[in-house]
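With one protein chain removed, the remaining protein chains of the complex are shown where they sit.
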Amino acid sequence: MPGKTRNNISQNEPLLFEISHPGKRAYQLPELDVPLVDPGEALGAGNARQEIADFPEVSEIEAIRHFTRLSTWNYAIDLGLFPLGSCTMKYNPRINELVARTEGLAWAHPYQPEALAQGAMQVMTNLEAALAEITGMDAVTLEPAAGAHGELTGVLLIRALLETRGNPRKKVIIPDSAHGTNPATAAMAGYEVENLKSNAKGMMDLEALSRVADENTAALMITNPNTIGIFEEEIVKVCQLMHSRGGLVYMDGANMNALVGIARPGDFGIDVMHLNLHKTFSTPHGGGGPGSGAVAVKKHLEPFLPVPRLKRTGEGLSFDYDRPQSIGKVRAYYGNFGVLIRALAYILAHGGPGLKQATLDALLNANYIRKGLEPFFDLPFKSPSMHECVFSDSRQARRGVKTMDIAKRLIDYGFHPYTVAFPLVVQGAMMIEPTETESRQELDLFIEAMSAIAKEIEEDPQFVLKAPHHTRTSRVDEVMAARRPVLRWRRQAPVSIAAD
Amino acid sequence: MLAAIGLESQDQLYAHLPKDVLLGRPLDLAPGVSEYEITAYFRELASRCAPGYASFLGAGVYAHYRPVLCDVVVSRGEFLTSYTPYQPEMAQGTLAAIFEFQTMVCQLTGMDVANASMYDGSTATPEVALMAARITKREKVLIARSVHPEYRTVLRTYSRYEGITIEEIAYDPATGQMDLADLDAKLDSDTAAVILQSPNFFGVLENWKQAAALAHGKGALLGYLFTEAVSLGIVDPPVDADIVAGELQSFAHPPSFGGPFAGIIATREKYMRQIPGRLAGQTVDSNGNRAFCLTLSTREQHIRREKATSNICTNQALIALMATVFMTVYGREGLRELAIQNLSKARYLANGLERRFSGSFFNEFVAKTGSSSPEKVNESLLENKIIGGLPLRRFYPELADCVLLCATEMIRREHMDRVHQAFQL
Partner (left out) sequence: MYPDHYRYTKEHEWVSLEGAIGTVGITFHAQKELGDIVYVDLPKSGAVVEKGKPFGSVESVKAVSDIYSPVSGEIVEVNQALIQSPEKLNEDPHGAAWLVKIRLSAQAETNNLLTSSDYQAYIGE
């Protein structure tokens, strides 16, 4: 096997409840400096709980060992390339972690008197300004907690604007290459979804759009570059068409890593978009969140933004709740503030020139991988790739090996899989986005691994089908997990499960 | 590398873009700066946020001591920089931790199944309403006015286009609890759910048992919210509720100007398939070893698309992990002791003041400022580097002379004595 992996011992570790022992403790509270109050007396006997049944009790070293051993079972950016398409798994700078914990910011309460919150409000207003410049939009809200949350906010804004024009309209057009959150979001905002097939080049079909975009169409939701990693070359015409029919254009900003410093959505006609701060702006994925889905809008949508808005008064920054056309709030308080600090730190560290260079490096890395893999895998769409490339498993599928199998074998080579079977417009998709923070060495290891797998599929497809072979767990039975869901530990464990 | 792909300059990487979309100028942002400068930049901003002040603010966001292990564990790169565990063979650490998290949330709330977290308590609230509407196939939701005002605003924003009508239930001006008579009057056969919060925004414990009986009597579900997770250390778990949702910030993250936090939703076994968000399940691998994976994904957006239970994609995994570590460090006895300390501190504080409501409370309560005023009291406290309670006028104009005070284990006796003095001025 090529040089990224070698055997290693992986430690077993039971669940907390299985190592728990009565009387063990990892905490110590200070002595109480006020009289002790008995809960039964204070709350009434029927309202106080007797105990938290089966809650774990472990010592501090057991706690640390538990979580440390668990952590060794994970792959992470810190261990190597994470080629997931449209996820932008770039390096998570540790300076971000440090500054997010700065005491005054980490402990600021959202309801602190404004005079004592100016520093925190300054973080927000600085980030808003930077994101507006990057996207070419007029105003930014930092309130949404994640990409899908930002999408919902964006569609609600569109709806609010159309309502003031007298008709919210009925449907949202979504290309068949879109991320699943797009149609789910449209439905939550009370719209029907109309799917639009991409054209032969994998791009938006302007003629088809022209046929379906009518006076019942509220908006088009697009991703640009799209999920095939290709820039929508007719985007200006697409936006003009939608506007001429009285509709708006929402852009899913998941692929913004391809555009920062090169092109701005506001300049090519987008009305509203969300950004994934945990993608383009380096905040950590943390195993599945938290993210932040900042939403940027053009002027005509600004009155509808969630409250509060930051404004400057004589005394400094202030929160303005007097916004009669606002859609309300999409979450309590102001946003995932700790994530906002990290995103701002990233922008400060790179600066204007650095951000553009990062984009160019991202494009370079993606195209380098594309070139390296082209001899081995089918490339269904030949337009130039931007920050990601999408291959198809069609060559390998003829030998009975599909994209998921190749992905599982890739794990043995020390890499996390690419995005499997998405977008749906590609048969057996393999969606790869390296990001700019990968070195040539890491990319070469990846290309070597993929080409080795392609060779294995020719010579011994069965071996690939049974992958992964070297992980702690072999292929996990997801069918059983869905047929017989076990979603929590209980004192009597099912007899058939072998313990760790 | 450019040569390897047949290019001569990096500008060729985007030369294929239409000319009319290119920015054509540098971004109007200052050049990049060093680590040292970034640290100094944020330190200066932080210095303007009253660092080190004692604070009596609660109102849905609480200042609790965080065991050092919380940050130590989440700072491990394998947790911090890992991805959503869609490929279970590479993410057993994250999945096992989520499974433990789900279990502990059930143990605390008395429910059968919990998800891997929501964005926060405020966004979990509309999910409760939507879930109840799906289950009962009814369209009306009743929510107590004693629920956090911003949570109610978020509920209204979400439900506007979901075909759900929201009606508020008054609070009893004497006890501060939801007015059960008003609830009874508004409950009917079109009510999908009754949603209350306990302890409620005023810090008062709600009579959820009676509310549940009333709701169930009309075929509606009971949704129980909480914003102060520490309360679950000593209050009776809401076993009569159908859906429990709330905020775990107290276990996980410092106040951080409002985020990132971690919400939860938990429910009964029979509603398992209606719960939104990610779920980690136990299974085996092909060798029969225990393994974990995300499951019941067909509820979710990436498969169900427009028919999904919700559009939510992320869970707040890292924050949920912080909460898991917190709950582990304190454990069965520690959470109880922590809750008792909070209860004791707040009772000491309340004993020197005039409470507005007679209802039983945990670590927060509403105090009348009497001949003084919320502004005067808070001003005098600030001179002593203490941030006082939340003046309630902004959310409840009828309580303009009151403040909402919270005392956690981080508050010292001398702070509380100062508060007593400030109220007497």
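All chains are identified by letter, namely A and B, in their written order; residue positions are counted from 1 within each chain.
In this text, a contact is a pair of C-beta atoms (placed from the backbone, for glycine too) under 8 Å apart; a residue touches a chain by one contact, two chains touch by 3 or more.
Please read all numbers here as calculations on a predicted model, not as lab measurements.
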Exercise. Of the listed residues B:Thr39, B:Gln210 or B:Ser297, which contacts the missing chain in the full complex?
Worked result: B:Ser297
Seminar exercise, completed: Of A:Arg211, A:His243, A:His469 or A:Arg483, the residue touching the omitted chain is A:Arg483
Problem set entry | Interface with the unshown chain - residue positions in chain A | 478-479, 482-483
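Operating definition for what follows: only the chains that are shown with their structure count from here on.
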Exercise. Where the CA atoms of chain A average out and where those of chain B average out, how many Å apart are those spots?
Worked result: 20
